[in-house]
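With one protein chain held back, the other chains of the complex are shown just where they sit.
Let's look at subunit A:
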Amino acid sequence: MAQPFPYTYYTCDCFDSNNPLASKRGPQPLEEDERDFDPHNPRSNYTLYPLEQLLYCEDCQQIRCPRCVAEETINWYCPSCLFEVPSSVVKSDGNRCTRNCFNCPVCTSPMTTNSLDQHGDGPPYILACPYCKWSTVEIGIEVEKGTGISAQLAKIANGGHPIPSLKERDKERERKKELESRRREKDAMSPTQDSPTTDTERDSTPSHDDLFYNLSSFYKSQIDAQTPSNPFSSAEINFSSPSAYSRIMSMYSSSSRKNKRSKPAPARDAASILEGLSIHDPSNDAQAIERIKREGWSTTLQPSQKLAQPDPTIRFSDELRPLATLLCTKRSKRCRSCRHILSKPENKITSTRYKIKLLALNHIPRISMRALPSQYTQSSSAPSATATPFAYDALKPGIPTHFLLHISNPLFDPIRVTLATPSTTPGKVQSRVTILCPQFEVGANTDVWDDALASSLSPIKHSAQDAGQIEAGKIWDRGRNWTSVVVEVVPGFLDGVPGLASSIGPGAAPPTSTNDGRKRSGTGALRDVGEDDGDLNYDEDVLEIPVFVRLEFEADVNAEERGLGDSRGSKGEREKREEAFWVVVGLGRIVEI
């Protein structure tokens, strides 16, 4: 994948097991334990994480991935100006920076404020993108002041027309409505000349926002008209409350009101643009087509540019708006099942430190794989093999290759490791994998100095003369808190050699998960369209080995003490613990022969 080969991904299955709703989804085709993990299944993309991105809940003693933590926002800030935004402002002004930070709508890089003045400092100012050279000149926007750009931009539409504020909009709408109703009153008196509603406002097509606010106020008036102002109809008759008393008193005092409505006006459709009705206008369509024909591809917007815009329905490049920078948040994370805090950053925006951070790195052994240096392997007959680094990008199918699987232990207790892997990798390209020593121990993580003080670095010595002495059942090498074993891999053939299964041997029946996984993601009738046309999917030539890792160790009962480095001295009770999870090791890309 994106990480350079070889890489290791860890699965997090705690979500599925902890989610009470998941069980309702119908019976799983196989028990979780019996199923091999298939890294080519599209679902695996959602469960695999690099070890660095995982947290560990010490109370549940389980890995926690971003998916199975609950997040709580601590504070908001603009990533561009690092200004902390109080939560009330976030609530009222939305999720974007309200100061001067903008991103280019074309290429998303941060924009700078430039002056158009000859001397370089004075109005008018524009926003310009230093990367793609787009600037607000292209949409006809210049601002008067160099600060508070967001507030200024909110008042200028593309082309320099002013945008009325919400209040001005309301006022304007009221004024126009007044006019209209007066006109209607006249009509009512003389019903014969049923003049159509005025189309004078139609000259300029209203914007999305205009329509929305018009609609909103229309519905508000409709709802108000429908809800009689009878105080008893409202839910709270709360005689203990002073406000209720005042309400009742006002009811009695204002009972002589003349303008009491006898009957609410019937609910109705919006009737004009002022109420948010917009009749389809064919000329808009024709204009758009004409414009595409005239100006071509470059004047239209990419889908991603459109989606980033506040109004994603725009089509042409002169409708772009500079994008105010999205606010970022600092969030603390809690374990979803036990609600303990797993990670909590410091409050200060500029600080990158954490108050609490329970990383899986400190609790889960790091597993990595790399090619066995070629001088040790039998196939090192090539003379210059030592000089060239191993080509992970070009694994040769059908040729047995040895890899070293390296496990290092972050715990302060020795662990017993059991590894298991399906003998052939799931997926279309079936590679054969054998772990030569699936059971071994890894020493405890002690002080780093122990390593240096210890006289013998490694109990096992390997030299070039030992070539070919890879023994099954024995570990390859061992250190203070690490152990490595040899894995033999026969990369599969990309084009699916028909005799592959027989060449692997009778014991290498494809694991159940392949068929099963496909059936679940199965696409029914469509499946046989290209079942066997030999074309590989994206990334199917990547050799990824699922390995099931099981750890056993004894640890102090007191969970809090772990990780403090003093576990050797403590004489508390010990308990047996166990961890089990799948990892996926990406070894490299198989090339065609």
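Things to note:
In this text, a residue touches a chain if its C-beta (ideal position, glycine included) is under 8 Å from a C-beta of that chain, and two chains touch if they have at least 3 such contacts; residues count from 1.
Convention: contacts and distances are computed from a predicted model.
Remark: of the listed names "Actin-like ATPase domain-containing protein", "Ras-related protein Rab-24", "Exosome complex component RRP41" or "HIT-type Zinc finger family protein isoform 1", the one matching the undisplayed chain in UniProt is "Actin-like ATPase domain-containing protein".
Residue A:D285 is the one among A:E144, A:D285 or A:D393 that touches the chain missing from this view.
In the complete assembly, the contact with the undisplayed chain comes from A:L327, out of A:I141, A:L327 or A:L342. Residues 1-3, 9, 19-22, 24-25, 42-46, 48-50, 52-53, 66-67, 70-73, 76, 87, 90-91, 94-95, 180, 184, 188, 191, 194, 196-197, 208-209, 211-213, 215-216, 218-220, 222-223, 226-228, 230, 232-238, 240-244, 264-272, 275-280, 282-283, 285-286, 288-290, 292-293, 296-297, 300-303, 306-307, 310-313, 315, 326-327, 329, 331, 520-524, 526-531, 533, 535, 537-538 are the ones on subunit A that touch the missing chain.
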